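Let me begin by handing over the structure; questions about it come next.
With one protein chain removed, the remaining protein chains of the complex are shown where they sit.
For chain A:
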Amino acid sequence: MSRLTIQLPGLELKNPIMPASGCFGFGREYAQLYDLSKLGAIMIKATTVETRPGNPTPRVAETAAGMLNAIGLQNPGIDKVMNEELKFLEDYDVPIIANVAGTETADYVEVAQRISTAANVKALELNISCPNVKCGGIQFGTDPATARELVEAVKAVSEVPVYVKLSPNVTSIVDIAQAVEAGGADGITMINTLIGMRLDERTGKPVIANGTGGLSGPAVKPVAIRMVYEVYKAVNIPIIGMGGVTEAQDVIDFMSAGASAVAVGTANFVDHFVCPTIIDELPAKLDKLGVEHISEIIGRSHR
């Protein structure tokens, strides 16, 4: 597996594949299906200070080659995540990237400070891009100055490197990327979901109780690739790319655009074994490309 190793701030990845936050819970369910130690890392579900109940149902709806969701950052709060979920994950040889969410700066700082002390949390992913709650961080993710200030505040308390998850729902994602880099971010994860809506055929009303939801799945991949491509040119910190990854070729595409690692989201619902399958398929892909180590393809579309 040495052909697939990737070194990133805080992260020594056996391979560049990790399940994306929100699509993998805290790993327990998928641990029934396969050995989590096979994964490069796990981006666990967003964690907030207090328990979050989430949005009313229906929370998901299918769209053409995609899915809308408005879960609403439901999670049991940092105490339970620290004491139960992260403890459970200690049984596996896999680094954890903790997704940190909040309503105001103090929330982010508290979660980041505490969760970054967990033994297996090797990096944070600042969630400043959830589109599904009124105060879910998107207010931090759409303004460069606000985003930078939040990153500075979290960097000041975090024991581990800080990655920032960017929203595609902005006029210029490059501006936000450069702002969080200036604020001291160690890396960028992108993209979060695109705000979308589906209407019920009979009533004409939104299918999702929240009205809007975040669009994910293969339908968003071209948008995500374009944004990774643009941000790669504009910053000097690594990118973990995501958005519609369903097979090994998608990983090659994201890394070619400039991602150093790749997260798999919605595809975990469609094929619950997709992450280990992609990991197994990558060496053959590298053979076809005539590449010895996967890191050689990072950013090749720019060369």
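In this section, contacts are C-beta pairs under 8 Å (C-beta built on N, C-alpha and C of every residue); 3 or more make two chains touch, one makes a residue touch a chain; residues count from 1.
Definition applied: contacts and distances are computed from a predicted model.
This figure omits one chain of the complex; the name its UniProt record holds, of "Radical SAM protein", "Aromatic ring-hydroxylating dioxygenase subunit alpha", "Dihydroorotate dehydrogenase B (NAD(+)), electron transfer subunit" or "Transcriptional regulator", is "Dihydroorotate dehydrogenase B (NAD(+)), electron transfer subunit". Considering the full assembly, A:57 is the residue among A:57, A:83, A:172 or A:249 that touches the omitted chain. For the chain missing from the display, the contacting residue among A:15, A:99 or A:268 is A:268, taking the whole complex into account. Of A:74, A:169 or A:301, it is A:74 that touches the chain left out of the display.
For chain A, the list of residues touching the undisplayed chain reads 22-25, 28-30, 32-33, 45, 51, 53-54, 57-62, 64-67, 69, 71, 74, 217-218, 246, 266, 268-273.
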